[in-house]
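Structure first, then comments.
Of the protein chains in this complex, one is absent; all others appear in place.
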Amino acid sequence: MKPVKRVEFIIDSLMVETLLESLSEINITSYTVIREAYGSGERGVRGGDIFSGAFDNSYVLIACTEDESKQIIETVRPVLKNLGGMCLVSDAQWVLH
Amino acid sequence: MKPVKRVEFIIDSLMVETLLESLSEINITSYTVIREAYGSGERGVRGGDIFSGAFDNSYVLIACTEDESKQIIETVRPVLKNLGGMCLVSDAQWVLH
Amino acid sequence: MKPVKRVEFIIDSLMVETLLESLSEINITSYTVIREAYGSGERGVRGGDIFSGAFDNSYVLIACTEDESKQIIETVRPVLKNLGGMCLVSDAQWVLH
Amino acid sequence: MDFSLLNNLIDPAILFFFFGLLAASVRSNLEIPAPIAKFFSLYLLIAIGFKGGVALSTSGFTSTAMIGIGAALLMALLVPAYSFLILRNRTNPYNAAAIAATYGSISAVTFIAAQQYLTKNEVDFGGYMTVAMVLMESPAIIMAVLLATLVRKKETFNPAHSVGAAAVSQNKPISLKEVLHEAFTDGAHLLLIGSLVIGFITGPAGKEMMAPFTSEIFKGILAFFLLEMGLLVARQLRQSKDLDKTLVSFALIMPMVNAGVAVTLAYTLGMSQGDTLLLAVLAASGSYIVVPAICRYAIPEAKPGVYFSMSLAFTFPFNIVVGIPLYYTIIDVLWN
Amino acid sequence: MDFSLLNNLIDPAILFFFFGLLAASVRSNLEIPAPIAKFFSLYLLIAIGFKGGVALSTSGFTSTAMIGIGAALLMALLVPAYSFLILRNRTNPYNAAAIAATYGSISAVTFIAAQQYLTKNEVDFGGYMTVAMVLMESPAIIMAVLLATLVRKKETFNPAHSVGAAAVSQNKPISLKEVLHEAFTDGAHLLLIGSLVIGFITGPAGKEMMAPFTSEIFKGILAFFLLEMGLLVARQLRQSKDLDKTLVSFALIMPMVNAGVAVTLAYTLGMSQGDTLLLAVLAASGSYIVVPAICRYAIPEAKPGVYFSMSLAFTFPFNIVVGIPLYYTIIDVLWN
Partner (left out) sequence: MDFSLLNNLIDPAILFFFFGLLAASVRSNLEIPAPIAKFFSLYLLIAIGFKGGVALSTSGFTSTAMIGIGAALLMALLVPAYSFLILRNRTNPYNAAAIAATYGSISAVTFIAAQQYLTKNEVDFGGYMTVAMVLMESPAIIMAVLLATLVRKKETFNPAHSVGAAAVSQNKPISLKEVLHEAFTDGAHLLLIGSLVIGFITGPAGKEMMAPFTSEIFKGILAFFLLEMGLLVARQLRQSKDLDKTLVSFALIMPMVNAGVAVTLAYTLGMSQGDTLLLAVLAASGSYIVVPAICRYAIPEAKPGVYFSMSLAFTFPFNIVVGIPLYYTIIDVLWN
């Protein structure tokens, strides 16, 4: 087991692809995405309806080192600022295999 | 970054709407829901089949202050008691944007 | 509230059923599964396409005691080794009900 | 006309059901995505309700219709009553109440399979039997809730017996009003009623517009859905290995008993052969959609795994494979 | 021929819309799985686009077609312009711009309902009106973005007024180029164009191959989709209880104003009755798919809840239930 940072964020589904591309540019290529999350926040209710995914959120989970987590945050923050969402960072143990 | 509580719970999908309404009454209006989780617990296997969502669980994630987390727990607990499910609370850092 | 371990792992959807059966043999029968996660890791992009679920990941969450968490890890590790995926362990508080 | 078992079995839709059973039992990774299966289930409800409504709009509420509907309502009260009496001392009384509700109510897919069987054998039946089906959902649920309340009252005097269950029930038992709300607003139930009413209002003109969707591709979607049912039944069978012998026997024998009562009743009332088969199938089938969904709230002390498995893993395939042709063979002998 | 309101309402598809409204308002748990609803929405776009393309391939781009398309384009510029002028001082100016775009653009489902209405009443209409619909999507969006840019410029001189909004807008406002890219590559929009072109290329031969899918089962799928729309509208209505009275009035009155302008224009240009109804409906309807999707990026200062609710919860049902037969009744009087 090795200590890692567990970065999770909720963003607009339409931004996921773009964001993952930005992350791959800073060599973050490991992640997990769960589509079709919906929710509510400062900008009101979002998702749960059918319209072209435009109002759907996605949940993204990344396990990484502390340094990487900082880089991820810097990449995600402007997206959150512009289009809403949230990002949490917590501690976890990575099971080596 | 600001420390927050990360409250997550699994409840029967049919209760999600009602529960979110109860939460909004105590001014908790930020949350994320992932539908179509399934699982197993004390009450046996639940979900994964097709029947009208009746046996489906939903996963709800809320980032909030410690005080809010206590209020949420009090709202969720009776639902868990009646219809099963689980609720976990952990620590996280909220990325300010 | 009682302290628990929060074990979460991402594995190939096709392995979920088999794995859950292995877990039930060691008396771990409480879990939550979210299907249709997709992601990327050492083995490249996985999932997000339509083909028979073969490339889809699933997200599994288990709240358990520390001892149980060790057993779970031992059961999951060979699957991760063979077919990829990841497993994180963190701390949480279980809301009693 | 050959009403043999085999004749029923070579229907492609039924064969897809067997194929599903087989695929799941060799542990194939074949699966119908859940949203698709839900869609099929909604589709079948719409199609069956709509067609019933249209049929009703041409036939009207004749006395034949009233007799058919009345007989169905009677069965919806009788079946849960005697089921509960039979099971009360043989299993946990809460389970008994929930099982009573399950068997008092109906399985729409079994009803559809019976209609297909009749159509194939060119036997007529009335659109009002769909109304009968709709009306059979709720009485069973209400009876079961009343039974459970009765059990709960008894338990309070005798708390030593089942501490766990009593603890649950003390915890704000759901009111009959809430149960009725759940029963009537349940999606599947409401959709059936809505489609029936729409079919009734729009009549043959509406039918013509909707026919390619609600009638022509019906068989194909039914086949697809039965494939999913086969997969599901086989998986449920695997999970219910440890189901009580008594309950398994109940799930396999009661359909015949209930069908027998229904056939006797229909015979006495002079119902037609087609309507009689449908009544028999309504009585013989158990709900695995609406009732389990409601009983979880209404009778939280009962184990969903039990009544759901009985109805889905045993009674459903029994009726599809053996029951329908069997009941019809008997009806055919009696009526001629 | 009876163009009464009732005649429109007894269409099964419209009845399913009402049923959806009802089911959601009694808080039924009825729901169409999201992927299915998305599929229906894609299906309708393909079917409508394809059929329009086929129709166009037989009629060709005649002067009648050009007039219809031209009139639509004019409406797509006029509607957002005067809508913005009306709303500018009555609500937040960013909201005003987004609402202008919403009403300048169109609702494909309303268009489909109008086509169904015409077909049922055996009134002809041109395939080029589908082209007109497609072309109406973008101008409104572009105008709205320009308006928002204007508002943003003003705000910078007068920052005290709306600090929050200004803060957002300073934060890299999206460029017109990006907006255009979003507008043209939006899935719904592109699919409509693609299907139109494919229908045009393959013509009647293609139609024959595709007809069972794109035409015959169309009504059934439309009924299913309108059921979902009913559920959605009712839920949206619940969420928009606190919507400003002014905006609600706008959402209910403007459709009639826009239809009136469109009918006048069509009358002047000598368009046919069928084409005129379609033009009126295009003008009267508001977008709840493409435009809200794009405005979130293009005018992030506006509240999606507002314009989305206005168009979905008020204007859409108004047009479906009252608007279409009303506009046609007027057209029928004027033209004869």
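Labels for the chains are A, B, C, D and E, by order of writing; each one numbers its residues from 1.
Convention: a contact is a pair of C-beta atoms (placed from the backbone, for glycine too) under 8 Å apart; a residue touches a chain by one contact, two chains touch by 3 or more.
Worth saying up front: this structure is predicted, and the values here are computed from it rather than measured.
A.B. asks: Just one of A:Leu14, A:Val45, A:Ala63 or A:Val95 touches the chain that is missing; which is it?
C.D. replies: Reading the full complex, the residue touching the unseen chain is A:Leu14.
A.B. asks: Considering the complete complex, identify which of D:Ala55, D:Ala144, D:Ala223 or D:Leu326 is in touch with the unshown chain.
C.D. replies: Residue touching the absent chain, from the options given: D:Ala223.
A.B. asks: Taking the full complex into account, find the residue in E:Leu176, E:Met209, E:Ile253 or E:Leu334 that is in contact with the omitted chain.
C.D. replies: In the complete complex, the chain left out is touched by residue E:Met209.
A.B. asks: Mind listing the subunit D residues that contact the chain we can't see here?
C.D. replies: Answer for subunit D: residues 10-12, 15-16, 19, 22-23, 26-36, 212, 216-217, 219-221, 223-224 touch the chain left out.
A.B. asks: May I ask you to list the residues on subunit C that touch the chain which is not drawn?
C.D. replies: Residues 12, 36, 43-45, 48-55, 78, 81-83 of subunit C touch the chain that is not shown.
A.B. asks: Need a quick check: the contact residues on subunit E for the chain that isn't drawn.
C.D. replies: 33-36, 38-39, 42-43, 46, 50, 184-188, 190-191, 194, 197-199, 201-202, 206, 209-210, 212-214, 216-217
FYI, only the chains that are shown with their structure count from here on.
A.B. asks: Determine whether subunit A and subunit B, two copies of the same sequence, contact each other through the same residue numbers or different ones, counting it as same when over half of the numbers at the interface appear on both sides.
C.D. replies: Both copies touch with mostly different residues.
A.B. asks: By C-alpha centroid distance to the whole-protein centroid, which chain wins?
C.D. replies: Here the chain at the core of the arrangement is B.
A.B. asks: Nearest 5 degrees is plenty: how much rotation brings the CA atoms of subunit D onto those of subunit E?
C.D. replies: 120
A.B. asks: Would you indicate which pair of chains has the most C-beta pairs in contact?
C.D. replies: By number of C-beta pairs in contact, the leading chain pair is D-E.
A.B. asks: Measuring centre to centre with CA averages, how many angstrom lie between subunit A and subunit C?
C.D. replies: Spacing between the chain centres: roughly 19 Å.
A.B. asks: Quick one: report the Å distance separating subunit A from subunit D, using the average Cα coordinate of each chain.
C.D. replies: Centre-to-centre distance between subunit A and subunit D: 45 Å.
A.B. asks: If you average the CA atoms of subunit B and of subunit D, how many Å lie between those two points?
C.D. replies: That pair's centroid distance is 33 Å.
A.B. asks: Among all residues of subunit D, which ones touch two or more of the remaining chains?
C.D. replies: 34, 38, 186-188
A.B. asks: Could you tell me which residues belong to subunit B and also touch two or more other chains?
C.D. replies: Answer for subunit B, listing residues that touch two or more other chains: 14, 34, 36, 48, 52-53, 81, 90.
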